[in-house]
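One structure is given here, and the rest of the page talks about it.
With one protein chain held back, the other chains of the complex are shown just where they sit.
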Amino acid sequence: MNIIKKHNKNARFKTISIVLASILLCACDVLLQSETDPNGIVYCSEGSPASFNPQLDTSGTTVDASSHQIYDRLIDFDPVTGDVVPALATSWLVSNDGKTYTFQLRQQVPFHQTETFKPSRFFNADDVLFSIDRWRLINHPYHDISGGRYPYTDSLNLGSLITKVERINGYRVEITLNKPESSFLANLATDFAVILSAEYADKLISRNQKELIDYQPIGTGPYQLANFRQDRYIRYTKHPKYWRQIELTDKLIFDITSSSSLRLAKLLTGECDAIALPAHSELEVIRQQDDLVLDEKPGLNIGFWAFNTSKPPFNNPEVRRALGMAIDKNALIEAIYFNSAIAAKNIVPPTSWAFQADVRSLSYNPIAAKNLLREQGVPEDFSMTVWAMPVQRAYNPNAMKMAELIKAYLLEVGIQVNIISYEWSTFRERLTEGLHDSVLIGWSADNGDPDNFYRPLLSCAAIESGTNRAMWCSEEYDLLINKALQYTDIGERTYFYGKANELLAEQLPLIPIAHASRYQAHRKELDGLVINPYGGVRFGGVKKL
Amino acid sequence: MVNVLLRYLNLVVVTLFILSLLSFLLAYLFPGQAVENLTGLRLDELSTLQNNQLKYAIDDNVFVQYWYYMGELFAGNWGVSFSSGLPLYEDIGHYLPASIELSAYALFLSFFIGLPLGFLAALQHHKLTDYGLLSVSLLGYSIPVFWLALIMILGFSLQLGWFPLSGRLSLIFEIPSITGFILVDILLSDSIDKQSALIDALRHLILPTLSIAIVTTTLILRITRRSVIETLNSEFILAAYARGLTPRQVLMRHGVRNALIPIWPLLAMQFPTLLTNAMIVESIFSWPGIGNWLIQAIYQQDYPAIRAGMLAVSVLVVIFTMSIDLTIRLTDPRRRRVGRAAI
Partner (left out) sequence: MPQSSLYQEEHHPSPLQYTWLEFKNNHIAVAGLFCFVFFLTITIFCPLLAPFDPNVQQIGDLLIPPAWDPNGGISHLFGTDALGRDLLSRIIYGCRMTFGISLLLVLVAMLLGVGLGGVAGMSRGFRSSFLNHTLDSIQAIPTLLIAIIIIAILGPGLVNSMWAIALALIPQFVHQTRDFVRHELSKEYIMAAKLDGASNTHIFFHSILPNMGEMLVVQATLALSVSILDISALGFLKLGAQAPSSELGAMLLEGIEVAYIAPWIIALPGGALFLMMISINLVGDGLRSALRNRLLH
């Protein structure tokens, strides 16, 4: 009896284990197959946007998440040629004196429709007026919403440049400037000149929820915001009635992944279809993978080391020169950019026509640097701070590491360095307050016009708007770059920018370090994703094969 | 019986009171304004708020403030996060289940593997199997869990491409959060691609669960082994043999149950370790759990979040350990209090 029972038990045990094993095998089979959903694109971005309105923030993260996904502009840059091409404006006219611009607007362009907002009309001149007046007029009802700072337009003084924006009829708008400015059209095509919905703004006023305009945005762009979780993801759905006849996927997802190695890892495993800012150290890995594509373009950017010129001893150009001589730029470039960047001479990259190859540049000479420092009264064991931005940017993929290398260099000339870093938004806030001695940061151009480097980076007005990290204000320099804008002829403008370059080489408010190439990595299945040299990533027209 | 229950209830209430007091005091210990740390709102935002009881308590003394604080806690109003501005109560309700889920699966897996192996090792005491299992388990609990997770990612995700390495569900799937437990939520949802979502969720689960489970399994193995060996050496086992029972009968009738009894409380003591490992693993696998969330909160100096998160996790741990303690007390009258793990 006992034996039979035992036998039965054994048999049962066997059956159970066979069943279990087969389930496990099947499960493994199913689990190991990774399938991707063709109806959604996952893009691994590097951070959370501050808002969904690029007018409010020059950071690339905000621009990527909003500018080309949610919104359209009056005019666009052609990503290949760099020419200005029609977008929401079908055509435009510039008056002979260069002061009046007239835009003919596109008809039957619908805005996004969400649960809380159903647009009753198509896009028209009112929306253009609203979008420009918001940052231009200080007493505009929306001017002070979300902080009331418009870094890009403020740094270029566009508000005072424009004297009026007029509605001629529903589909025609006229903008008048107080002086001719050759870069104006380019500025309207940048990522920051987006068109918001005036009707939505009115509705929000009546609901007393004005601040939602930047967080639950409505635009005309290819994708509309579905939901956003800080530091985790942004979900977009396709704008079903988008005016351009281009390919759109049902879902677009930004998977917010702050670490670049994790982004690469996710790209390798197929959890992301495309990633933002691949680390320069990892480019080789991406090139070696058959199922990944790496796009490369010379970048319109500059990574630099700016000194806070409002603080002694950094207000002394000779001290700045000595510090500049103490570091070996080429070694930095090799270590940080892995040779995917070129050493910078001017603040504009060589692809720009304002670039000057023959400008005086500093060479690495620690002994001369040390002597110069002592001459200028900087004592041995002087201690200074180097602020390193906590995020990766194309222009500086690893500021922390660069700061550590600089620390080692400066130790050789008898300077102690404290490296300081904060969370990104705090970091920028404190920079604007001028609490730093020096900072490793940079700039990516938003349009092809060199003015986009010269003015936001070093003009006096840019101190106030928070893009002049050197806190450097020179009347001579401002005069030069303003002069350059009054001419449309490139030859004449080059002359003034050349003068400005010389001034910068002499004064050195910042040490230009590198112009990095721009990279974009995506999986082979993703079709149509191109590098946009003038700013943010675009997913309109991208599809999965 | 009622007496014991009452004593435990008393203990739980006192402990929870101490924890709430601690979390209140944290707001004062953290840098910045206590009121800001309690509510998550900046002072200028506070002054614009109308119906916030805490606001009225700002100028009162600490005891009144604590009273209001408790009131808000029970009302589910735990303040908002500095960094995201979202209500903490909902945030924690979202992240805590993810951690519990991960830990629960890992614990289950560890039991599933660790208990039988522990028995096996004990029965083969001083034989090759025993030594083998013991050595492997020594390796298992010596391995730093974050390193193990990294190696697993390098091997299984990047080299072999078998499993995804981050999150708990591909973002492509949109599953509404009902219970907070992803597998349950998927089953409850009426999404069209339920099946592929389920498979995707399982694929995400495997590596983090394994990373945590390996350490816990080795601990369970050792605890079980020790307990079984000690039980088998005790006199009543000898007595059972003396009565002429076969080894199998001795083990089944006397060994197993008596060996298992002392194991439970020891395992309860492993719960904090398990949770610690889960918190580390979460941050490596970007698992949207409470550990990852707390660590992010420190990076961002989000004091209200740390305060609320600490309270939630410690309350969870206290309730869990206390209820295990109580169960043991009620089922095994011999035990007086939870002992320490011997491995």
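Note that the chains are named A and B in the order they appear, and that numbering of residues resets to 1 at the start of each chain.
Here, a contact is a pair of C-beta atoms (placed from the backbone, for glycine too) under 8 Å apart; a residue touches a chain by one contact, two chains touch by 3 or more.
Keep in mind it's a predicted model, so treat the numbers as computed, not measured.
Asks: For the chain left out of this view, which of A:282, A:449 or A:478 touches it?
Replies: A:282
Asks: Have a look at B:13, B:75 or B:139 and name the one touching the chain we're not showing.
Replies: Looking across B:13, B:75 or B:139, the contact with the absent chain belongs to B:139.
Asks: Decide which residue listed in A:260, A:309 or A:352 touches the omitted chain of the complex.
Replies: A:260
Asks: Contacts of chain A with the missing chain: which residues?
Replies: So the residues of chain A touching the unseen chain are 259-261, 264-265, 268, 279, 281-282, 284-285, 328, 331, 334-335, 400-401, 404-405, 408.
Asks: So which bits of chain B touch the chain we can't see?
Replies: Chain B touches the chain not shown through residues 11, 14-15, 18-19, 26, 29-31, 135, 138-139, 141-147, 150-151, 154, 158, 272-273, 275-276, 279-280, 283, 291, 294-295, 297-299, 301, 303, 306, 310, 313-314, 317-318, 321, 340.
Everything below uses one rule, namely that only the chains that are shown with their structure count from here on.
Asks: Quick one: in the complex, what on chain B touches chain A?
Replies: Going through chain B, the ones touching chain A are 83-84, 86, 153, 157-158, 161-167, 170-172, 174, 193, 196, 199, 202-203, 206, 286, 288, 296, 299-301.
Asks: Quick one: which bits of chain A touch chain B in the complex? Just the residue numbers, please.
Replies: Touch residues, chain A against chain B: 27, 30-32, 34-37, 39-40, 42, 229-233, 235, 251, 253, 255, 257, 262, 265-266, 268-271, 423.
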